[in-house]
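Every protein chain except one is present and positioned as in the full complex.
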Amino acid sequence: MIKVGIIGATGYAGAEIVRLLQGHPNAEVVWYGSRSYIDKKYSDIYGNFFKVVDDKCLDDNMDELADAADVIFTATPQGLCASLVNEAVLSKVKIIDLSADFRLKDVSVYEKWYGIEHKAPQYLEEAVYGLCEINRDKIKSARIVANPGCYTTCSILTAYPLIKEGLIDPDTLIIDALSGVSGAGRGAKVANLYCEVNESAKPYGVATHRHTPEIEEQLSYAAGKDILLNFTPHLVPMNRGILSTEYATLIRKNGSLPSSDDIRKAYEKYFGKEKFIRLLPDGVYPETRWVEGSNFVDIGFKVDERTGRVIMMGTIDNLVKGAAGQAVQNMNILFGLDEAEGLTILPSFP
Amino acid sequence: MIKVGIIGATGYAGAEIVRLLQGHPNAEVVWYGSRSYIDKKYSDIYGNFFKVVDDKCLDDNMDELADAADVIFTATPQGLCASLVNEAVLSKVKIIDLSADFRLKDVSVYEKWYGIEHKAPQYLEEAVYGLCEINRDKIKSARIVANPGCYTTCSILTAYPLIKEGLIDPDTLIIDALSGVSGAGRGAKVANLYCEVNESAKPYGVATHRHTPEIEEQLSYAAGKDILLNFTPHLVPMNRGILSTEYATLIRKNGSLPSSDDIRKAYEKYFGKEKFIRLLPDGVYPETRWVEGSNFVDIGFKVDERTGRVIMMGTIDNLVKGAAGQAVQNMNILFGLDEAEGLTILPSFP
Amino acid sequence: MIKVGIIGATGYAGAEIVRLLQGHPNAEVVWYGSRSYIDKKYSDIYGNFFKVVDDKCLDDNMDELADAADVIFTATPQGLCASLVNEAVLSKVKIIDLSADFRLKDVSVYEKWYGIEHKAPQYLEEAVYGLCEINRDKIKSARIVANPGCYTTCSILTAYPLIKEGLIDPDTLIIDALSGVSGAGRGAKVANLYCEVNESAKPYGVATHRHTPEIEEQLSYAAGKDILLNFTPHLVPMNRGILSTEYATLIRKNGSLPSSDDIRKAYEKYFGKEKFIRLLPDGVYPETRWVEGSNFVDIGFKVDERTGRVIMMGTIDNLVKGAAGQAVQNMNILFGLDEAEGLTILPSFP
Partner (left out) sequence: MIKVGIIGATGYAGAEIVRLLQGHPNAEVVWYGSRSYIDKKYSDIYGNFFKVVDDKCLDDNMDELADAADVIFTATPQGLCASLVNEAVLSKVKIIDLSADFRLKDVSVYEKWYGIEHKAPQYLEEAVYGLCEINRDKIKSARIVANPGCYTTCSILTAYPLIKEGLIDPDTLIIDALSGVSGAGRGAKVANLYCEVNESAKPYGVATHRHTPEIEEQLSYAAGKDILLNFTPHLVPMNRGILSTEYATLIRKNGSLPSSDDIRKAYEKYFGKEKFIRLLPDGVYPETRWVEGSNFVDIGFKVDERTGRVIMMGTIDNLVKGAAGQAVQNMNILFGLDEAEGLTILPSFP
């Protein structure tokens, strides 16, 4: 039984890790870390776990935790994980960090976009970007897994095969994304009150959202060159779900556009055998409801011969594949388990 | 492996049976019956099952189905199940009927409230009312299980112990209930369009809702006498969930009101060991979000010394404990399995 | 032109006063009071007023305000208005208080239910309870109008005629009410975050909600005797709207129940000429969507011969008739204007 510690167990992502691990045959939570609720019963905060989880919340004591656990999930604001990690800790326990601390290789990019000093840049090189379907092999032996962001997971996977295969011009890539409100976390802010969010849609972080450099870095690896792109997130009134609609100019070969079949083959080549990625049939586009509660990524596309562009669309549940689910998937890879353990929950509708 | 046939597999309750049985270790769906979608792929209608369920929808052929299946769930409008059931069918297969056809013992009450002729009244006496926590023993050997309605499951369980123990005057019972919209089914009606339901709350079926006689019949058994009550359902803008808020006058003993402890003891007596019923601590009241997606029933209460009444409150997920989950629970009882098989899914929040 | 000052202009009720007064032919806002946003542009906080309101927010200086305004609306937490009011102020300006400070005549009841000391009990007797349709005449000459609570406005008006006419037994009155989330105000609390409220319904303040004594006091006047009742509020996921479903035992005359016609006549007697109260036809029940954005109160009822009870149902928009709209209606009465001025906005659907 893998012993799991969670720092930030009372945020939405932390609670989703708890939910998933309750159904995991080979892992159990031994530490429900939550600075805000120390000594309170976990199920007093998340009533869904009443009579399911009897534990109380504990302080974020990294040293004790490293002794108690085999793996630690840090589901905390940026900066915290980097401030806690060191050789003593890493010698005892694996770290799966759900914050952005170890996602970007270039510390100056991190410090510019996040506006905080990085407390452990010495681990940036070593940390592995935990996008399971792309980096599976490297993850196996990592000490620190940087669990990808929610928007980034969806945005990267949706475009990756077409960039990798040179079917689209990466400099034309535009990503327009929608997110449910749970992505904003459980902090008490006026902007996230029910009445402020309900019955409205809005863009935010236009040309400045922090997931931009993360998407750019990963897709640059795929393109084999540095790329810049536009990424615009929007908040829409629903609890869960991310939808990325992405546009890029198709690269003509011998004067003709790639066909839908060419596009499909590229997706099949990279994702055809992936358990959690579902390539939708022609004419079917992803909807967030069909992945809600599950670790699935649904991807569809449309070639527009009129404009010479392809429209790529992907959906995930931001709390599952966009956070807790991918974190558990990374844990499974780290510990040599079947990648789907604890992740067999189907999407629930309606 | 129990072979399951579903008639009405493309309604919301039918689809929820499919979702639950995908995770059931001892049952599999062998017949996805849907008159409206014959020969269409099931996952074309419910995209959440894409790459999960590959079957096509079949016609509602009861004879073939009885040969193919060990148990049939009928998740169909009133009247259909009664029209299909006969000795030949019952000799081969168990029936769990999610419609109201076999819930009421008195055919005249059925015909009055539902306004249709009953096609198989000869089975009314034999059919067992499938409220698992109350009728577990009778269900074991039933041929026809009448799966309770969503409002009724919640409303009955919330009041049952207090009536059974004589703590409240059943003639003062008033049930005020809220339901999410999935309870209205998947039929294409203007009244259930997004814009008609969203941002509004409304009562309906005031003093005439069909679940009234069902609640009255079952609580009359508990009271040991015939009772009449008020039941008012309301539609509120959410997908799932039922909340019953129930009022009754407490019966004084030697001049004094029953205490909160007395009330709690009654609940504990009947439900203390029930896996799916969670009695909430004093001062905590049920919220539909904490049971969503699960088979749980959450119950809380408050003694109001000022008015001498008790307020009892219960919540369920109308599609799970209020329909598909209880149906699977009944199947488990019928086939001698652990009652919780296939029903271990935890509530998902947010 | 009536000069209006608002203390608490950046809460939801305050902002609704602003919206309504923009369309008022004889009133203008001269003071947008908001401690939290002093010197910020009002339209930076409420973007709907961009290019409509150019003013900045001001501190809550009651003395200056009393000089600048003809009437002051206090849309603030309990206790503030009582702490600001005095003879100097009242000699210059009318006060319409949207908090509970002057709603209850008995200071001990106030202090018990609200848990705070009352700073100006000497004005309790003088203050007029501003339920326009009932207290119109007294309001005309008031110095302090205690604007009723949202639940109370809806709950009282829905039952008033039947109690007044002796058609129901007031001791059997049970009020089960639903509210949209704007009633909880704009404070940054986890409990009111989008993801906490969305897709859930819950009771709260069970047997302890502060609107209970307010309803009891007013309905006691109608009954001509002290009454106690049960009032249970529920939060449902929508922005606006209150629905009160109320139950009471009908009083038989010469052995027979009052008929629907008897009930209707009582409602017509008190409200038949009221511009803002709409008595719905038999078989039609109120829905919050039909009053949203307007000052209407919709009322319907159903006699249940089976149980001898009547079910009364009323709806309002909690921010309009339940707060800002009634406050403007009170201002119109105070200043001798047509009661409907500034309140002609129709319900908007969908």
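Order of writing sets the labels: A, B and C. Residues in every chain begin at 1.
The rule is short, and it goes like this: a residue touches a chain if its C-beta (ideal position, glycine included) is under 8 Å from a C-beta of that chain, and two chains touch if they have at least 3 such contacts.
Just so it is clear, the model here is predicted, and its values are computed rather than measured.
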* To do: Quick one: say which of B:2, B:181 or B:248 touches the chain that got left out.
  => B:181
* To do: Return the single residue from A:54, A:199 or A:338 that touches the missing chain.
  => A:199
* **Chain not shown: contacting residue from C:15, C:100, C:219 or C:313** => C:15
* Would you write out the residues of chain A that touch the absent chain, in ascending order? => 174, 176, 178, 180, 195-196, 198-204, 206-207, 228-230, 232, 234, 236-241, 243, 245, 247, 285-289, 292, 302-304, 306-307, 309, 311, 313, 350
* Since one chain isn't shown, list which residues of chain B touch it in the complete complex. => 12, 181-182, 186, 188-190, 192-199, 237-239
* Asked: Mind pulling the chain C residues that touch the left-out chain?
  -> 12, 15, 19, 22-23, 46-52, 182, 199, 239-240, 278, 280, 284, 287, 289-294, 298, 344-350
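Just so we're on the same page, only the chains that are shown with their structure count from here on.
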* Maximum inter-chain contact count - chain pair -> B-C
* Asked: Which whole number of Å gives the spacing of the CA centres of chain B and chain C?
  -> 38
* Structure fact -> When centres are defined as mean Cα positions, the distance from chain A to chain C in whole Å is 46
* **Residues of chain B engaged with two or more neighbouring chains** => 199, 239-240, 287, 289, 292, 350
